[in-house]
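Heads up: the structure comes next, in structure tokens.
Of the protein chains in this complex, one is absent; all others appear in place.
Moving on, here comes chain A:
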Amino acid sequence: MKFKMKRTTIYGYLFILPWLLGFLALVLLPLIQSFYYSMNDMRITPVGLKFKYVGFNNYLDVWLKDMFFIQELLGFVLDTILRVPVIVVFALIIAMLLNQNVKFKGSFRTIFFLPVIVASGPVINQLTSQDATTIPLVNQDVIIGILAGLFPIWFATQIGELFGQIIIILWYSGVQILIFLAVLQKIDPSLYEAAKIDGGSSWECFWKITLPTIKPIVLVNFIYTLVSLANSNQNPIINLIYTNMFAATRGYGFASAMAWMYAVVIAILLLVIAFVFRERKPKRYV
């Protein structure tokens, strides 16, 4: 028995060996290095890289001396908090529409998934620079004007921009739609039949059956959306890190510190999502 145990261990490690090596060399090592960089002032000299230990000064500089970081970060956080739920809810609505017995279901799925294939950074940049990503009939200024009466102005402009970018937002929901659709199709129809016999309306069925069943998948989609938004090329902070990396006065050290701060912010957002979706203790039904 003991010999057998050992053998599966060896085989298991043999199979995952490439990944393990890659993880050590290309994830763990860079992770440590990047932390080390962020504590140093790095200069590229003709002789090679020069390190000067500066402690947490880079981190302080990111917050205190960079003009754009805080501004972009606030913009990003606000944007994400608005966008992620919109994308997920939209994906759920579209998936539920498709889950009905509609004709041309396949064609609709094909259309909704198309952006996942074609939407890459430069393509989206080209399209947004041509204003091809706003619906011409939706007048953003009117919407902002109405909203400004109800909310503070910064919030109103954010929501107005949301309308302006509605196509891009929809384009980010292709994968989520498919995931929702796959899980919706797996819900046992007899659950709905039983509910209907007991006089439940479709509305009640949605809140009492559909939503609780797919709750884990909603969480998955939330996380997926957040990560894909955070790592997308359109993200201004990522471009900021990139420019700092090659900037003469800033360099790797500063850029690393900025990347770490950004990672912390994303981690906080992830934690918030996980907290919202945490498993509550089951209530007792009498």
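In this section, a residue touches a chain if its C-beta (ideal position, glycine included) is under 8 Å from a C-beta of that chain, and two chains touch if they have at least 3 such contacts; residues count from 1.
FYI, contacts and distances are computed from a predicted model.
Among the names given as "Aromatic-ring-hydroxylating dioxygenase subunit beta", "Fe-S cluster assembly ATP-binding protein", "FMN-dependent oxidoreductase, nitrilotriacetate monooxygenase family" or "Carbohydrate ABC transporter permease", UniProt records the absent chain under the name "Carbohydrate ABC transporter permease". Among A:Met39, A:Leu191 or A:Ile217, the one in contact with the hidden chain is A:Ile217.
Note on the undisplayed chain: of the listed residues A:Val54, A:Val84, A:Ala156 or A:Ile179, the one touching it is A:Ile179. If you put the hidden chain back, the residue from A:Phe23, A:Trp63, A:Phe151 or A:Trp207 that touches it is A:Phe23. Contact between chain A and the unshown chain involves residues 5, 8-9, 11-16, 18-23, 25-27, 29-31, 33-34, 37, 94, 97-98, 100-102, 106, 108-123, 125-127, 130, 132-133, 135, 166-167, 170-171, 178-179, 181-183, 185-186, 217, 223, 227, 230-231, 233, 238, 241-242, 245, 252, 255-256, 259-260, 262-263, 266, 270.
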